[in-house]
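Note sheet for the following structure.
One protein chain omitted, others in place.
Going by the order they are written in, the chains are A, B and C; count residues from 1 in each one.
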Amino acid sequence: MRRVVAAAKQHGVSVGAHPGFNDLWGFGRRPIEMKAEELEYLVAYQIGALQALATYSDVAVTHVKAHGALYTMAAVDRPYADALAQAVRTVDPRLIFVAPPGSKMERAARERGLKVAREGFCDRTYEPDGSLTPRRIPGAVLTDPEAAAAQALGMIERGEVVARDGSRVAIRVDTLCVHGDEPTAVTLAGEVRRLLEEAGVAIVPLTELALD
Amino acid sequence: MRRVVAAAKQHGVSVGAHPGFNDLWGFGRRPIEMKAEELEYLVAYQIGALQALATYSDVAVTHVKAHGALYTMAAVDRPYADALAQAVRTVDPRLIFVAPPGSKMERAARERGLKVAREGFCDRTYEPDGSLTPRRIPGAVLTDPEAAAAQALGMIERGEVVARDGSRVAIRVDTLCVHGDEPTAVTLAGEVRRLLEEAGVAIVPLTELALD
Amino acid sequence: MRRVVAAAKQHGVSVGAHPGFNDLWGFGRRPIEMKAEELEYLVAYQIGALQALATYSDVAVTHVKAHGALYTMAAVDRPYADALAQAVRTVDPRLIFVAPPGSKMERAARERGLKVAREGFCDRTYEPDGSLTPRRIPGAVLTDPEAAAAQALGMIERGEVVARDGSRVAIRVDTLCVHGDEPTAVTLAGEVRRLLEEAGVAIVPLTELALD
Partner (left out) sequence: MRRVVAAAKQHGVSVGAHPGFNDLWGFGRRPIEMKAEELEYLVAYQIGALQALATYSDVAVTHVKAHGALYTMAAVDRPYADALAQAVRTVDPRLIFVAPPGSKMERAARERGLKVAREGFCDRTYEPDGSLTPRRIPGAVLTDPEAAAAQALGMIERGEVVARDGSRVAIRVDTLCVHGDEPTAVTLAGEVRRLLEEAGVAIVPLTELALD
């Protein structure tokens, strides 16, 4: 059997689980209402599956970030946030929990003593309340590398983001997201990284951050 | 969140993964030809998922037994047997590997230093070559508790089973299978247990067996 | 190849499609938010699939009723109601559209000139606004055959149902639903039928109703 090359260490990255709804057709971007208990088991199942596959490389799973509609829903829904945090707490309490700053998810994770990495988005615009602009609204996805880099730098350096209506929203982030399924993802991620490094920001794996 | 009751210990049982093909409609009983490497990852995925869910109870996953058509195919197909054994070896080499005695699966597992529990079937008839009678042949499933108990006792006490054609086949087993989806399963399992205990056979969790 | 026995005609029933969300685990009872256009195609797909399978018997598909969460959502959500009605209108405009009386579904279907059969539920309690009591509320499912029969008779004879809070809600129905997955379904359906027939109500296939 061929072995997966342990590329993670070489490239200074860490590996995380990205659990989402059982929704192949909708790519996990369709909101689904289910029992929080069933959701908790679904999340546990997916984390465990990735942990097993990660034994094939030399790196361990070190963080968890909900995917798509699950992320959006659990940001504001306490039972979903609890289900996510409790699944992480049960399966492996050392896992870093990635969540939007100030969200229900952050709170649910902190209450369980999990380490939290607060996340900002490079390639999505924000609403005045600090939530992401829904994808159905035109312009919600930033594809311009410079705009994305500027937004990222604002979050890191000034702790704020300019919302869609021009207002400034306070936001403290530990980690930044670029969506890998956008055709502009690689260029955009490169440009963001370049600009951040020029500004003196050190980019490290999640596991090397000093997180609470 | 409700917790799954840790019933396993109380009832003197052990918990195992039962990986099978991705085949809901066919209940994993349809033979599927896939790349051995993809199969290996599928098996690893399922073991990991169960390990995570098992964190919700107080017992660990301690053995692995392939399900349905995967079991039947891997018994005689070396690449499939290797995929199964290698997945177990990679994800958790302490897991006991359940396999038909003399099968390709047994060999693949022993070559990797895994502990093997050789399995006999209470509720399926055997062919002269020691394989199970395929389910499509009438009578392949034993539903009579006494016939099943007699077959089980023959394997344990005399190390043999009477095949469908009346011939005697040598078979050494460490563990016995009763299919849970037969309506006769509970009665049959009870009768087998009663007869075995009457004959002085001690029934213990897999983890308490002295396996090579 | 074995042929499906054309039992429908013999038993005085008609056959309908019961399209629902792509949700095996949740049995179609989890609300899912998707694009109305994708939903429309999903519904068309399921109707067509059943029409093809129905060629194996002597009866045609003659009506469509949404399943589970899709039914509940489309009752009050206009884009979902439109998607359902438009799928029926496109695939086969002769199909009878089953919908709760006064719902968005009824309106969407009537605007497209579809025949509508207004549906009442024997085995679910009602809220004062005429909607079904959600399943998560204890007592939402009626399992007592006499209570179900009394509720059915009230709808048929007096055009009203007694809601959970004791208030009377006007409701005009052409067809009655009994959920087949309740263990009490057969007894309950029999008792409802008996009581209705005693009261002089004739029970006929949907296709023999004079519907607008």
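The definition used in the following text is that a contact is a pair of C-beta atoms (placed from the backbone, for glycine too) under 8 Å apart; a residue touches a chain by one contact, two chains touch by 3 or more.
Nothing here was measured: the structure is a model prediction, and the numbers come from that model.
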item	value
Touched by the hidden chain, restricted to displayed chains	B, C
Among C:Q51, C:T143 or C:T187, the residue in touch with the chain that has been omitted	C:Q51
Residue, one of C:V13, C:A36, C:L153 or C:V169, that touches the chain absent here	C:A36
Chain not shown, touching residues in chain C	1-2, 36-37, 40-41, 44-53, 55-56, 82-83, 86, 90-91
Interface residues of chain B (partner: the chain not displayed)	22-23, 25-26, 30-34, 38, 69
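One rule holds for everything that comes next: only the chains that are shown with their structure count from here on.
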item	value
Category of the chain touch graph - line, ring, star, complete, other	line
Euclidean distance of C-alpha centroids - chain A vs chain C, Å	42
Contacts with 2+ other chains: residues of chain A	none
